[in-house]
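Below are the structure tokens for one structure; questions will follow.
For this depiction, one protein chain was excluded, whereas all remaining protein chains were kept in their positions.
As written, the chain order gives the labels A, B, C and D, with residue 1 at the start of each chain.
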Amino acid sequence: MMEFVLSLVIFSPLLGAVVLLAVPGDNVAGIRRAALAFSLLPFLFSLVLWSGFDASRGDFQFVENLPWLPRFGIRYIVGVDGISLFLVLLTTFLTPLVVLSCWGDIELRVKEFFFFLLMLETGMLGAFLALDLFLFYVFWEVMLVPMYFIIGVWGGPQRIYAAVKFVLYTMAGSLLMLVAIIYLASVHAHASGLWTFDLRELYNSALGAREQLWLFTGFSLAFAIKVPLFPFHTWLPDAHVEAPTGGSVILAGVLLKLGTYGFLRFAIPLFPAALEVASPVFVALALIGIIYGAAVAMVQPDLKKLVAYSSVSHLGFVMLGLFGLNQIGIEGAIYQMLNHGLSTGALFLIVGVIYSRRHTRMIADFGGLWREVPIFAAIFMVVTLSSIGLPGLNGFVGEFLILLGAFKSSRLAAVLAVSGIILGAVYMLRMFQRVMFGPLTNPANRGLGDLSVREILVLAPVVAMIVFMGVHPRPFLKVMEPAVSSTIERLEVARRRMEPRIAVALEKRAEVAW
Amino acid sequence: MEGDGQIIPFELLFLIPAFPLLGFVLVLGLRERLGRAVSVIAPGVVGLAFLAAAAAFYRLVSAGPGAVLTQHLYTWISAGDFSANITLRFDPLSAVMALVVTGVGFLIHVYSAGYMGHDECKPRYFAYLNLFTFAMLLLVLADDLLLLFVGWEGVGLCSYLLIGFWFEKEENASAGKKAFIVNRVGDAGFVLGLLLLLWSLGAERMSLGVGALKEIAPSLDAGTVTVATLLLFIGATGKSAQLPLYVWLPDAMAGPTPVSALIHAATMVTAGIYMIARLSFLFALAPITLAVVAWIGISTALFAATIAVAQNDIKKVLAYSTISQLGYMFASLGVGAFSSGIFHLMTHAFFKALLFLGAGSVIHALGGEQDIRRMGGLREYMPVTFWTFLIATLAISGMPLLSGFFSKDQILERAFASGHIGIWAVGLAAAGLTAFYMFRLLFLTFFGELRAAEQARHHPHESPPVMTVPLVALGILAAVGGYVGLPEGVGWGDKFGEFLHGVVGSFAGHHLAAGTQILLTGCSIGVALLGLVVAYFCYIVQPGLPALVAYRLSGIYKVLAGKYFVDEAYDFLIVRPYFRLANVAWRIFDVGIVDGAVNGAATMVSVNSELWRRLQTGRVQSYAFSFLGGAVVLLAALYLAGRG
Amino acid sequence: MVTLPAIGWLALLPGMLLVVLGLSVLAIDLFSRQDQESLGWVTLLGLGVSAVAIAGLWGQQGNGFGGTLLLDRLSVVLALLVVATGALVVLMSMNYLETIETSGGEFYALVVFSLAGMVFMAASSDLILLFIALEVMSLAVYVLTGIARGSVRATEAAMKYFLLGAFATGFLLYGIALLYGATGSTRLDVIGEELRRAAGDPLLLAGVCLLLVGLGFKIAAVPFHMWTPDVYEGAPTSVTALMAVGVKAAAFAAVVRVFLQNLAFFGESWWWVLWVLSALTMTVGNVLAISQRNIKRMLAYSSIAHAGYLLVGVAAGGPEAPSAVVFYLLAYAFMNLGAFGVVIAVGRKGEPNEGIDDYAGLGFRYPLIGAAMVAFMLSLTGMPPFAGFAAKFYLFSVAIERGFVALAVLGVLNSLVSAAYYIRVLVVMFMREPEHEVRILAGRPYLMTSIVAAAVLTLLIGVFPPFGGFKL
Amino acid sequence: MAAVVFFPLAALLVILALTVVLHPDPVKSALALVGTLFLLAVFFVFLSAEVVAALQVIVYAGAIMVLFLFVIMLLNPGAERSERRGPVAGTVVGGLALVLAWQTGWLAAGGKIGAEGLRPERGYGGVFALARSLFTDFLLPFELTSVLLLVAIVGAVVLAKRRLS
Partner (left out) sequence: MVGLSHFVALSAILFAIGTAGVLLRRNVIVIFMSIEVMLNAVNLAFVSFARSLGDAQGQVIVFFVMTVAAAEAAVGLAIIMAAFRARQTVDVDEMNRLRW
């Protein structure tokens, strides 16, 4: 089974989705249970994957390599390394929770909802595992559609606007990436006489610096929108606010990671020469995102919007770590991706919990909830703290490593980024206070039921992971380490290959980084 | 200040923090189901922690000077060349801190069982308190600075939670938030300091273990050390409420009074001092930083003392007093007298905890009244409280033979001895003010007539034994705690300093002549007495006088009573502009410009679409016209290109 | 003594089969008065037989009639594509003709004759043959457009189509005349060589240019496109499908024959003409499609836009371009046919329901049609894993390989614009509540079969695009 | 062909063609078209295309134009509203048409073919040569024309027959 475990991971949700279609639509309970079962399946497979993963290797494992479209040398290549492993796990971990969380939420067109959700999972997993650029692009785009339906059909009052905006915004970037992918492959084909979209081959393409910059731009636009990097973030608040809870969780928890993952897996190692010009720009944008996202989050009247903007800020951290271009920063960035997936996912689940009770997300409608819902409050607190990077919880590990990495490449960047941890506390605690503390003034909030068993089952695993990953991050970091170092090594090799002039310029930039 | 002497693995070290953690988990997990048992479990685990700490202390002392107990639990983070370990370290400094934290903490836990006896949220309270103890122990026992930072933030969290414990009142919640955020500002500096330190260590061994750091410190670049220590000090000013980040502490009094005693007086707020002492080997390499530390400290001491003079809330007075005393400690560290700082930290823990608990007892007795103008004459109603409070007041004022006298005097003396005459002078002035405002507090609270409101009048009664016993215990400590650090040449001398020698080194200033020493002591006593006398005159002999003075010097009084309007300034200069900016960023930049551009592009396409589709008139000849035009243009273009 | 040229039966076979089929349908209709459903079956059967026979020609090379009629992969693929298109059109018409009050005999015969014209068009390497074949196709489609004689819109559409078509024919013929004058021949290979030899000859250039104009009309390239929306909207929907797919495919086959295979020199030297044409066509098509409220009109603009994408391949040129263009035609055929099938399904007699708003809420109420429409719209947008994506990928990769990166970028940006209107259909179908309930008639098995078949093919071609089989 | 013959005839041809296009009465237009066709036949004769000329007269002027006139008579009961376009449209279209004529007639022809381009051969334009070309070079188009005509017949019938009741 281990030879094709990745395919099992990727396609088991799709299988579930198809099987789900066969269940009669009025058997809601059956559909829910089936959906849960089918979402647990990939999780189990991914656990198998983890258990069989050789943490000492930095290359791709469990590689499946089958011919697909020989005309262009396109192959079905999937493989996992320390970078993608946990993102896969994150995806398979969150999806069952989302399914469970939607048991109460989604009343209408239940079957279709889970169908799209499972399809989305296949798309995400495929995008994380694909090693063929064509395949990657296919999965990348395939994700778009189910998410679009999830927002557009089961979303809030402005859902159509949000859904269309989401699709068009995302497509805008990815279509240019398609051009860049084809260009890259065709240049490679010219040089080597052989068409291939195999990432591992393309890593070694010989491109001119200008070409690299253009291609990098093409790729990074797609990823930057997905991340979303300031100033390409404006689709996010709308999408989050309008999406149903489950959609927001997946969107924030996994989908956004694809952007940062894309940078790490594709844009950065494929075009190292572009980084000379690009990385200061991206560091700057990341910093703006960190601070700007935090500031704007603070003044949001809507809980989901607040969390959405907080994502902008958090992913700014991730980007900062990535573009520090060193081992520590990148490891921190990956870790932070997981953290953000957990904590923001949990925040959206939490917002969903109160939304399902009160049908409002306006912060002003709440206040003093703690007394009514203590268990909820405690979990909310933990998640909030994770989000603001309290040491001992997962968020800190990522943030600290990112800062450490960033500090190496630019001290100024680190200094500015640190302000993000202050501002992060400001908006999160302000929000927490306004929702949970103070007198219970709004009578509608009286008698709010505390978490049900199902809701606890949804949230508890996340909280457990938040704590565990804060206390004992080693198992995760250890696995990432070889994969990240091989990425770094690739950059180093490329840097050495570059003209000495550029190398000198790089050195100089490092010196004036103060 | 050499490296570690004898490193002894001690496998039971983890028990010290583990007990409170266990308590936290138990209390939180079982909550109401525990019933009254919570009052036993929660203090019990801290007591056990104290015993564990005592055992470790015994082991440490018996191992002889220079020994360090350690326990490596596991590697916490490792990425690239960087690693952080969960390693506990029990050296003399940790020992002092651990004993103070568990000891005083235990007493306060016990006291809390009485104080919070009727609060329905008692389990939550004790859970937080246990968690706090755990975090604080982590802080003081951490070998790795990053682990220290975990404790550092952990105590901050508990402080946040406990300040806002009665969260139904908006102010309490806000105060908690303020504490957290202001601390975060300091923490940002702290983190930057850690980052700088880490990278300056070189790529081979990026780890912040104290022992390792100590060995490598002398080889570091001086400029880097200065910057790094300054950044770390920013962290300390946040946690230990120094200028300019002290503003959260007075507000923090919103929490339950035992919390104020434990967290905001005895333990957490001293974390900054502890941290600097812990890194004394580093700070000692940065004279500029030390000077900054000293001057910030002593300025804070005076500054806070002046504010305390004009406060009427019993806890606020104590809060500013705490800030002031912390300032002393920093001043002490700044002049290189690290052990004195820790010494004062310890005695302060005793008497300030006592003061707070006493205040709590008073507040408890008066049904929540905190305004000293509506107290008075309580001496008769609550004798135990009064007497213990008196001891603490005398101690903090530096009256001879009580703990505060020795520690504060040591600081002033060493400031003088190290040539920091200015610091000595300011410290002396602050000491006078301290005596004044403390006795003012004492007189207004316990002497004269009871000025309480009608409904509170019937209440005054002594607190139950569960509260008074800790008072007494602390009273004893406040009285005799100073004898471990006598002046040089007196009795057994500075045993305390000797004990800490291996960690913080010994004081490097001049040895003062006996005469000078006596003179300085005289000055201190004199100033303290002066304060006492003025307070006596103002509040016992001539009760109308303060009002008159306040009226005459209304300008100054308003500034002092208004706490120099620092909060307002921050609000005006930072908070409001930030909010306004954030709003602008959102509404104008985000929604207006960025999203406007996106939507604008879409609108442009559809507007064009609407516009151009009108060309499709439905008349076949217009289509033919387009056709013909296209053909003509195409031909023309080809001809032109053919020519060119 | 006159020796007749070798007939080249194999080369003739595809077209001849269709002509015979058309005659048979006419004859059966004439002599046995079958109902239209049975006639449809007859036609389908004939198309099936033809398809099998044509498929058997795969890989054969040859020609007939002195080299004017070619048998090569392009002609075979196109013939298959055209026959498949015809089959789907017939299939969906079998449940549609009564809606437009049309009897079967002439309809099916004309469809088949037009298919024959298309097949000859794709196979011809002589301009006169091309012209006659084009006329066969065009005349049949003119008539089909107006076949619902009672309908004001249909006759108006037929009128417009006819007038402009004849007008364009004039230009095409004039171009042929000039080429003939310049080269003394109407054979494409001769003209191609002559063009390469005497590149600057203005007569030749003008001839090529007018040829481009004439074919540009058939493929609906801007600015020769303006008939498209009106005619697509007015024509009976299944005829529109035939037009959008079959006519376009045949016209593009001719474009491939002329501009990629024989007159490649034109593209090499004057690539910017095609560049501008392509850019204009896709941009105008996409932008104008956005504001359309009628789905057929929207699909008409969409077909203009797709012509623009196809022209990317023509502009890029090179050995790969014909394959890419034809592959695109293949992909485009099924997604477009399917979409028109859905349009037919949603309408009913006297109530065409062609407003996009009429589709509100249909997606979930009729999941099969909804799902199919999702496939068609996404495929038209160019989303994986549907055929449209694979086709665009192939086409753009050819363009990029040939250095037409800017055009490819323009192409993808246009795809983005197109997403706006394709996705709006899905928005309406799945996310809006209807203002008035549109009910889809049940009991139309042929129509549903055609839709499902188109959807399945759209998906299959998308997942396993037979790129390799397209070395033309 | 002598210029004296050519230019007057050409002028007449243009005038007739213009009459077709510009005369408000469709019947007159049709008659002018017939004239145009005849005149063209004359030109064909001058160009040694006697067979074509004959066919021109028989098929075109004879058959097709009768059909036209028939339809005109059938459909054009009364006077129409103002026939001609405004001057602006006329100018623009006329201008464009002139440009087109200039491009195709002047610029295109200016390239290769001089005034002396016509070189008749023996037997040129004879029936035999035409027939040979028709049945060799254009055999398939010729056959296909039958399909074309069939389509036209079917189409005309389908469109023009009375509606089924």
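Here, contacts are C-beta pairs under 8 Å (C-beta built on N, C-alpha and C of every residue); 3 or more make two chains touch, one makes a residue touch a chain.
None of the values given here were measured: they were computed from a predicted structure.
Although one chain is omitted from the display, it touches the following shown chains in the full assembly: B, C, D. Here one chain is not drawn; of C:G56, C:G150, C:G200 or C:P319, the residue touching it is C:G150.
Listed residues C:L115, C:I132, C:L204 or C:I369: the one in touch with the omitted chain is C:I132. Where chain C meets the omitted chain, the residues involved are 128, 131-132, 135, 139, 142-143, 146, 149-153, 155-160, 162-163, 166-167, 169-170, 173-174, 176-178, 180-181, 184-186, 229-231, 233-234.
Residue positions on chain B in contact with the hidden chain: 613-614, 616-621, 624-625, 628, in rising order. Contacts to the hidden chain, counted on chain D, fall at residues 1-3, 6, 10, 13-14, 17-18, 20-22, 26, 29-30, 33, 36-37, 40, 43-44, 47-49, 51-52, 55-56, 59-60, 63-64, 67-68, 71-72, 74-76, 80-81, 83-85, 89-90, 93-94, 96-98, 100-102, 104-106, 108-110, 113-121, 124-125, 129-130, 132-134, 137-138, 141-142, 145, 148-149, 151-153, 155-160.
Basically, only the chains that are shown with their structure count from here on.
Chain centres here are Cα means. That of chain A falls 43 Å from that of chain C.
Each chain gets one centre point, the mean of its Cα atoms, and the points for chain A and chain B are 37 Å apart. Taken residue by residue, chain B touches two or more other chains at 602, 629, 631, 635, 639, whereas all remaining positions touch fewer. In chain A, the residues touching two or more other chains are 168.
Residues of chain D that touch chain C in their complex: 103-104, 107-113, 131-132, 135-141, 144-145, 147-148, 150-152, 154-155, 157-159, 163-164. Per the touch definition, chain A reaches chain C in the complex via residues 68-72, 109, 112, 134, 137-138, 141-142, 144-145, 148-149, 152-153, 159-160, 163-164, 167-168, 171-172, 175-176, 178-179, 182-183, 185-186, 189-190. Per the touch definition, chain B reaches chain A in the complex via residues 28, 74-82, 124, 146, 149-150, 152-154, 157, 160-161, 164, 167-170, 172-174, 176-177, 180-181, 184-185, 187-188, 191-192, 195-196, 198-199, 578-579, 581-583, 585-586, 590-591, 594-595, 598, 602.
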